[in-house]
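Dropping a structure here in C-alpha cells format, bear with me for questions.
Heads up, one of the protein chains got dropped from this complex, but the rest are sitting where they should.
Naming follows writing order (A and B), and every chain is counted from residue 1.
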Amino acid sequence: MLRQVEGSKAVADTVAACRPQVICAYPISPQTHIVEGLSQLVKNGSLDGCEFINVESEFAAMSVAIGASATGARTYTATASQGLLYMVEAVYNASGLGLPIVMTVANRAIGAPINIWNDHSDSMSQRDSGWIQLYAETNQEAADLHVQAFKIAEDLSLPVMVCMDGFILTHAYERVDVPERSQVDKFLPPFVPRQVLDPNNPVSIGAMVGPEAFTEVKYMAHMKNQLALEVIPKVARDFQKAFGRSSGGLVRGYKLDGADTVVIALGSILGTIKDVVDEMVAADIAIGVIGIIAFRPFPTDVVRTALSHAKRVIVLEKAFQVGIGGIVIENVRASLRGSSTKDYTVIAGLGGRPITKDSLRQYLNRACVDGVEDLTFLDLDQELADSEILREVW
Amino acid sequence: MSAAPIKFYQVGSFAIGNRLLSPEDRSIQSDPERTNALTSGHRACQGCGEALGARYALDAAMRATDDKIIAVNATGCLEVFSTPYPESSWRIAWLHSLFGNAPAVATGVAAALKAQGKSDIRVIGQGGDGATVDIGFGALSGMFERNDDVLYICYDNEAYMNTGVQRSGATPPAARTATTQAVGENPGNVFGQGKNLPRIAMAHEIPYVATATVADLRDLEAKVIKAMSFRGARYIHVLVPCPLGWGSESCDTIKIARLATQSGLFPVFEAESGEVTSSTPIRHRVKVEEYLKLQIRYSHLFSPNRRDDVIDLLQATADKNISRYNLIPDESGSI
Partner (left out) sequence: MEKPFAITLSVNSSLANHTGSWRVEKPEYVHRMPPCNNACPAGENIQNWLYIAEDGSYEAAWRALILENPFPAIMGRVCYHPCQSVCNRAELDEAVGINSVERFLGDHAIEKGWSIPPPTVESGFKVLVIGAGPAGLSAAYHLRSMGHSVTVRDATHAPGGMMRYGIPKYRLPREVLDAEINRIKDMGVQFEMNTRVDDVHEALNEGFSAVFLAIGAQLSKRAYIPASEAARILDAIKVLHDVEEGNQPLLGRKVVVYGGGNTAMDVARTAKRLGAEEAIIVYRRTRDKAPANDEEITEALEEGILVKWLSTVKHVDEKSMQIEKMALDADGYPQPTGEFETLEADSLILALGQEVDFSLLGNSADIDTKDGVMPVDSTMMTTHPGIFAGGDMIPAERTVTTGVGHGKKAARNIDAWLRKTVYEKIDNNDLVTYEQLNTWYYTDAPHIVRERLEATRRAKDFSEVVKGLDESNALYEARRCMSCGNCFECDNCFGVCPDNAIIKLGPGKGFEINLDYCKGCGICVSECPSSSIMMVPDK
C-alpha cells in the first residue's frame, strides 16, 4: 500500500509482513525506530507468533538471533555503527554457521570521535564477515530489499545485511509502497531451515574444525557466497513479477550508454549523483552511474561488463580504509583488471557531512578531464587539517 | 516374622545406585539404559569432572523432559573435547556459538521454540566458569533479568582450563594458575571480593538457583529435575574438579569435590525466587587443609614454608559458608 511514511516505519512494516518469528534488538541510533515499530506490532498482537526480545547488548542481539535461527525460526534484528562492531564476533559466527538471519544496518559512522550521523564505515567493516550485503538507494528499495533478503538468506542459508543510510533514509518521510503481508506470503514461503536444532533429529552444530578441514570450510563459504550472484538477480526478477516494480539485483546502471566516465556509489547518495549526472549529460558530458546494490558478494563480472567502454571510473565512498584509501575502489579494480580505465576515489559524506550537488558537480567536472587526485576527500577543510597535522605531528 | 518395610540399604543416597532400591527410586545414572547425553570417545582428560558433570546434568534433564532438550554450549573444554570435527560426543540437539554468548543464544532458542509453539522442548545453556562468570556474564544477567525459559548450568572448574589454566573470576584466592603464579610474597590468586555467581543469580530473583558438585549425584540429579519443573530462568552451579588445572590425581576428582563440600568451601544449597530454601548439611566435616593438600595449585601453602596465615584465611571462608548456609545445623541454628 502506498503510504507517506518514515523509512524506518516502512521497513518495520515490511519486516512484519515477512512473518518473522523472533526479533531481537538493542537500541542504537539511527536504527531504533525500526525495532520500536516492530515491538509495537508484536505487543499489539498484529504480529502473531513472533517473540520480541529486548536484549542487553548488540552482542546478545546477534546471539539471540543465532539461537533462534538455528532453531528454525525466521529471525530479524537491526543495528548500526558501534552496535554492529559490538556484535562482530557473533556476526561472523552467524555466517559461519550458515544461519539465514536478516539484519538491517542503519548506516552510521564509527567513533571515536563518537558521531551518530550517516556514513558506511560500520557495514563496510563487515565486508569480510561472510554476510551478504545489500545497499538500499531509497526507502522503497529498503523496504523491498527486506522481503528479498529473507528469500535470499533462506534460499542460500546465509545471513543478509540490508544497509540503509541512517537518518537520510531511516528518518525520512517518503511515499513508499509498503509490501503487504498477503503479497509477501505469495513471494516468501515459510522458512524451511537447512539445519535445525530438533530433539527428534539431533545434530551437533558448531563443531571445532582444525587445519585438516578449515580451508575447505572457508572455500565452501566463499563459493556459497558466490552463488548469491545468481540468486540475488533471480530473486529481484521474481520480486518484480510479484510486486510489479524493480528493486534489488546486483547493480543498477544509469545512463551508461556511451558514457566515458562512470560514477560508482552505494546507497542513498545515488539520487544526488543521478541529479548531477543528469545535468552533466544535458551539458553533453558522457557520464553515467552504476549503483551497487550487492556489495557482498561483489558482482565483479557484472561491473566489468558495465565498465567495458568506460575511460574512467569514479568511485564515491562513504567509508575508507585508513592508510590506503577507498574500499569500494579496491573491489572495482578487480573488475578493471587488464583494462586501461583510469580510476579515482572520492571519499564523501563521512560522519553525516552533506554531499551537496555543487560540490559533487565541481568534483565530477574536474574528474571528467582527469583533473583530480587519485584520492579526494570531498569538501575537506584542507587548511584546517593541514595546520592541525602540523601542530600535532611535527 | 515382621514384614515391615526396610528403609535402610547398604549404601545410601550418596552411591550411584543400589540394587535393593525399587527402580523408580534409583538414580538416573544407575540405569543401564541411561541416555548418555555425552557419550564415549570424547577427548576430555582422564578424570575430567566437567565431562562427568555434563553427563549427569543433561541425562537428568533428558529424563525430566522425555529427552526433549536443546543445549547451547559456550566455548571451552566441554565444547572442544566433545565436538572436534569429524566426531561429536553429543546425543542431543546441541549448538555451540561463541565463548561469551551461550545464555543469549539459549534465549534465542527458547524464543524460537515459543514462537513455534513447542513448549515441550526445553532449553539448556551451559559453559565453564570463564564463559559464565566472566565473558558471558552480561548475557547471563540479561537472560536472568528477562526470566527467559532457560536452565543455565555452569560447570565451574575455577579457571580457564581450555586455554591452559589462567585465572578466571571464579578462581579462588591463593590458587596458582598460569596467570597467578605461585611466586612473590603473596603467591597464587589475590584475595579479592569474590564473584559468587549463585548469589548474583539469586539477586535476580529468578525462580530457581542451586549449587551442586559431581560428588553428590543424587543431589545434582534432583536439582536438575527440580529446575526443569520451573519455567523461566534457572541457574545451577556445579563444581567440577579439573585434574589438569588443579594438579590433582585423575582418580581423585570426586573425592576432591566431596572435600570441597565437607570443608565448607563449596556450600551446596538451593534458592527459590532469591531466598535460600535448603542447604546440604556437612556429613563429615574436614579442615580446608584436607581439601587443599590434594591439589598442586595450593602446594605453595605447604612447602617450602607452611603458610598458616593463608590457610587460616581460607578456613575462615569455609567457616563463613558454614554459618551463612547453615551447613552444620546443630551449630548455627536454622536458616
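By definition in this document, a contact is a pair of C-beta atoms (placed from the backbone, for glycine too) under 8 Å apart; a residue touches a chain by one contact, two chains touch by 3 or more.
Everything numeric here is computed off the predicted structure, so don't read it as measured data.
K.L.:
Would you indicate which residue among A:220, A:283 or A:334 is in contact with the undisplayed chain?
P.N.:
A:220
K.L.:
Can you work out which residue in B:73, B:88, B:171 or B:213 touches the chain that's missing from view?
P.N.:
Missing-chain contact among the listed residues: B:88.
K.L.:
Counting contacts across the full complex, list the positions on chain A that touch the omitted chain.
P.N.:
Output for chain A: 96-98, 157, 194-196, 198, 201-207, 209, 213, 216-217, 220.
K.L.:
What residue numbers in chain B mark contact with the hidden partner chain?
P.N.:
Residues 1-4, 6, 8-12, 14-20, 26-27, 29-30, 32, 36, 38-44, 46-49, 51-52, 55, 82-83, 85-92, 94, 217, 243, 249-255, 258, 283-284 of chain B touch the chain absent from view.
Keep this in mind: only the chains that are shown with their structure count from here on.
K.L.:
Could you state the distance in Å from the CA-based centre of chain A to that of chain B?
P.N.:
From the centre of chain A to the centre of chain B is 44 Å.
K.L.:
Can you list the chain A residues touching chain B in their complex?
P.N.:
Residue positions touching the partner: 21-22, 24, 49-51, 53-57, 59-73, 75, 89-90, 93, 97, 197-199, 201-210, 212-213.
K.L.:
Which stretch or stretches of chain B touch chain A in the complex?
P.N.:
Of all residues in chain B, those touching chain A are 67-70, 72-73, 79-80, 82-86, 88, 90-98, 100-101, 104-117, 121, 138-139, 141-142, 145-146, 148.
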